[in-house]
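First the structure, which I've put down as structure tokens, then a few questions once you've had a look.
Heads up, one of the protein chains got dropped from this complex, but the rest are sitting where they should.
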Amino acid sequence: MAKLKLGVYWAATCGGCDVSILDTHERVLEIVEAADIHFWPCATDFKVKDVEAMDDGFLDVTLFNGAIRNSENEHMARLLRRKTKVMVAYGSCSAFGGIPSLANFTTREAILKKAYETTDSTVNPEGVRPQTSTEVEEGNLTLPRFYDHVYKLSDIVPVEYIIPGCPPPSDLLMTAVEAIVSGNLPPPGSTIAGKKTLCDECPLEKSDHPKISTFKRRFEVIPDGKTCFLEQGLVCMGPATRSGCGNACINANMPCRGCFGPAEGVKDQGAKMLSALASIVEFDDEDQARDLLAELADPAGTFYRFGASDGLLSPKYKQGSEEEAKAEGAKVS
Amino acid sequence: MYEPKIICFYCKWCTYTGADLAGTSRMKYVPNGVVIKAMCSSRVDPQHILDAFSKGADGVLIGGCHPGDCHYVTGNQLTYKRIEMLKRILPEFGVDPKRLRLEWISAAEGRKLVNVMNEFTDDLKELGPARQAVAEEV
Partner (left out) sequence: MSKRITIDPITRLEGHGKIEIFLDEEGNATNAYFQIPELRGFEQFCIGRPVEELPRITTRLCGV
């Protein structure tokens, strides 16, 4: 069988998903046996112009990681979509927005101001900011436009498969590789992970009718390592998070933070989590309920930690709108 | 001319019956609500509410039984807790929490329903149309 033509690319990323491919250890040899890599900036020297020169659909599979934060990310998503048969949103950032999607709870202006002007270690008295277009003596230099919001890959292009995780666990990647190589893939649109929630696979003991009467922050209590975190007053995203991660966090005595995204059939992970918490919070009267719920630290940042681009109220990408801004010659990035 | 669009989820046992009472009593009030009947206010998933806002609702009203009167005993308690938490989430996504209202309206309180709807519509007129979080702000 001809070797698969593989592309791996990163948008607004940390590089962890690229490293996760190597985390398969000696099994990476199976990947290399099955596939030829035709684009992978982290590990190979192919350039964007090499991708542009490919025929459409040339690549069999592209593992695209990273969120869509700027015009270059969008451009590469569209370019690789054209050149690829099976596009995989690899990792939580491309699947749901990931940690970078927390930027959807602040603004572009606040980010640019903080990063380039007001951080303690920045010396920039003239308030110089990156520009999308700069004239220098020799010619014109360009930078991508930093978008107003963060999007997930499927907001920009159709995606055949999602492999969630921050990063995806190595055995999940190998399951996907085996499925691709054997041609035994689930229907397009599927998420390659479990179908239930983390609670289903969690080893901690859960009582039949859990009730919490107070929320604790993770530094206020040392979990006993045996009982469900929620029952100890610690918020855990388990009830609203897709299964299949192998419980790495739980096994390290840390509550889940939801990197596997919503369970099968759920549209808004944060909404589901808030519902789950509401079910187990106990109160005598409305005032007590209000006080108790007010103790919950940072609900939006907790319920949407990896998925602020994936909620029902997340910013909706409007085709061309961000690109139009660029075309209009937006000089300030 | 902006007319707020309000999606109303009414529990069948209390609020919906109260709305029927308002109707049969020929009470006049604003036509800004679109009513969806639910068996209990707690049938309303937070996703339904977020979906309504994402599709252009300017306001969402949940109507349920008074505490202690829920036909399913604890349903309205669940609703209360959900709405409290949802109100903390909404502003992070650019939706003013005043656009989400939970009211206890019994089957006998047709008048209360009318007053709530009129008042809510006025409040929403003042707040203006709900901004949609689409790509904008060039």
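Residue numbering begins at 1 within each chain, and the chains themselves are lettered A and B in the order written.
Quick note on the criterion: a contact is a pair of C-beta atoms (placed from the backbone, for glycine too) under 8 Å apart; a residue touches a chain by one contact, two chains touch by 3 or more.
What you see is a predicted model; the values in this text were computed from it and never measured.
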{"item": "Visible chains in contact with the missing one", "value": "A"}
{"item": "Touch criterion as defined above, residue of A:Phe64, A:Phe146 or A:Phe260 at the omitted chain", "value": "A:Phe146"}
{"item": "Options A:Ala12, A:Ala35 or A:Ala95, residue touching the unrepresented chain", "value": "A:Ala12"}
{"item": "Candidates A:Leu59, A:Leu80, A:Ala103 or A:Ala176 - the one touching the absent chain", "value": "A:Ala103"}
{"item": "Touch list for chain A against the chain that is not drawn", "value": "10, 12-20, 41-49, 69-70, 72, 98-100, 102-103, 105-106, 110-112, 114-115, 119, 130, 136-139, 141, 143-144, 146, 166-167, 217-219, 254, 257, 297-298, 301-302, 305"}
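The criterion applied here is as follows: only the chains that are shown with their structure count from here on.
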{"item": "Centroid spacing, where centroids are CA-atom means, of chain A and chain B in whole angstrom", "value": "33"}
{"item": "Chain A residues touching chain B - in the complex, by the definition given at the top", "value": "104-105, 108, 147-149, 266-268, 270-272, 274-275, 277-279, 281, 283, 286, 289-290, 293, 296, 299-301, 303-304, 311-318, 321-322, 324-325, 328, 330"}
{"item": "Chain A-facing residues of chain B, complex", "value": "45-47, 49-51, 53-54, 67, 77-78, 80-82, 84-86, 88-90, 92-95, 132-138"}
